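One chain of protein is taken out of this complex; the other chains stay put.
For chain A:
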Amino acid sequence: MSMVYDEYGRPFIILKEQQAKNRVKGLEAQKSNILAAKSVSSVLRTSLGPKGMDKMLVDPDGDVTITNDGATILERMEVQHQVAKLLVELSQSQDNEIGDGTTGVVVLAGALLAQAEKLLDRGIHPVRVAEGYEAACKVALDTLGKIGDTVEFTKDNTEPLVTTAETTLNSKIINVNRRKMAEIAVNAVLSVADLDRKDVNFDMIKMEGKPGGRLEDTELVQGIVLDKEMSHPQMSKTIKDVKCALLTCPFEPPKPKTKHKLDITSKEAYDKLYEHEQAYFTKMIQQVKDSGANLVICQWGFDDEANHLLLQNKLPAIRWVGGVELELIAIATGARIIPRFSELSADKLGSCGQVREIAFGTTKEKMVVIEDCKNSSAVTCVVRGGNKMIVDEAKRSLHDAMCVVRNLVKDNRVVYGGGSAEIACSMAVSKHADSVMGTDQYAIRAFADALDDIPLALAENCGLSPIEELANVKSKQLAENNPFLGVDCNQSGTNNMKEQGVFETLIGKQQQLLLATQVVKMVLKIDDVISMGQYQ
């Protein structure tokens, strides 16, 4: 900020470190903010849709991520600019709430801001623009509600869910196997879903990834997969009719928490101590045996001595199982977590049909699978793939697909994809614009234009001629009065998205519009930027 001089020509300091502070005001501030936001959205623009491209991101440690998930890209980009950060948060909040459409929401916000810039150039007050957008957003939401369809599904008929999940997976790297992946996602969600309460607890779905094998080897395990192995290589690898004891105490003599010291003064005392220790071990094993357990899962480790004794007593054991996993196992097998050996009893054991240790390929990596649980609500997806990047991306994609299925379980209304919903909204909004008096009309129309940007980007990414395609679809929608027509990204010969089976959830779409409008309003309302140091 420059110096201020009084009438007598003397400079005076008003703010702390005045020279170091930067200030951008008025239209200039809005323009610079819009530019920043636009450049973020232009990064994501090419990732939109089934033919969208992936981004490769290398973090400071040299780890590579390849993805086309909007939220992940923005998160890893480490955006510095303050307004651009708003867009990053925007996509993350779409991710947290809906889990899908994280790219679309940013592209839309970018388009809205680009349109707003033109209006600002014409001298329209930024707050008026924002208010116009809000009004237009309302119209668009109503339209979405009108063109929305409901999908009926039951536990037996999951076809509509699978189709929707497929739409989500379309744009991902794993789209070769989308049918299988979609089925995995649907089955996973449905096994933990509470259809009456319309609630899905994602904590019950675990995802494990192992590089190696093929994507096709990805499977859903009705039970829990632990990235662990039996504590001793000679223990039996498969156990049937398992009774397992879940322990949160280590397999060693108990230690008091208070600071203690054991003074050994004589050899006799030492021998006695040794005997005691031995007695502890045998007693512990005996207690486990007595309770009837044939598998021990322990949160902590146990030393070689205990391990040996367990092997001798034909008690397979798994050690170092994390708290969360232990909890999941407890829920799945109906077990109670046991804090000390003296509390072991038969009724606290969990039961399940089978526990087996599986090895992968030629590598030494092993996993323990706990299957056929009494309470089978916990499931695990084991994702396989050619390399770590594919596995990670597959995990993210599956997660997206599961989110979509969850949203459908919560609210079974859908709209059709391929930009059809946006085009329908855009037409409704621009029709509404004509009936509005005053400057708001311009803002509302700009909103309609911004909505067109999504099908444009879709067509562009598919290598179609965007403007021609959009014009065609629009005129067709109008002529046939059919809001299901969209951009035919897969070249399947029909524009009717309903026939193509391209579904998106209604709440996801609504959320996109609402969030984008909200953030755009926030950006537009800033007319003054005061910052320490450089603000680009």
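Operating definition for what follows: a contact is a pair of C-beta atoms (placed from the backbone, for glycine too) under 8 Å apart; a residue touches a chain by one contact, two chains touch by 3 or more; residues count from 1.
One rule holds in what follows: contacts and distances are computed from a predicted model.
Visitor: Unshown chain, UniProt name, "3-methyl-2-oxobutanoate dehydrogenase (2-methylpropanoyl-transferring)", "Tectonin beta-propeller repeat-containing protein 1", "Acyl-coenzyme A thioesterase THEM5" or "T-complex protein 1 subunit eta"?
Guide: UniProt lists the chain left out of the view as "T-complex protein 1 subunit eta".
Visitor: Specify the residue from the set A:207, A:220, A:296 or A:355 that touches the hidden chain.
Guide: Candidates A:207, A:220, A:296 or A:355; residue touching the omitted chain: A:207.
Visitor: Out of A:272, A:374 or A:431, point to the residue that touches the absent chain in the complete complex.
Guide: Answer from the full complex: A:272 touches the omitted chain.
Visitor: Which listed residue (A:37, A:224, A:330 or A:369) would be found touching the missing chain in the intact complex?
Guide: A:330
Visitor: On chain A, where is the contact patch with the chain that was removed from view?
Guide: 4, 6-8, 10, 12-20, 29, 33, 78, 80, 82-83, 85-86, 89-90, 92-97, 99, 125-128, 131, 134, 199, 202-203, 205-207, 248, 253-263, 265, 269, 272-273, 276, 299-301, 319-328, 330-331, 336-337, 339-340, 395-396, 399, 511, 514-515, 518-519, 521-522, 525-533, 535
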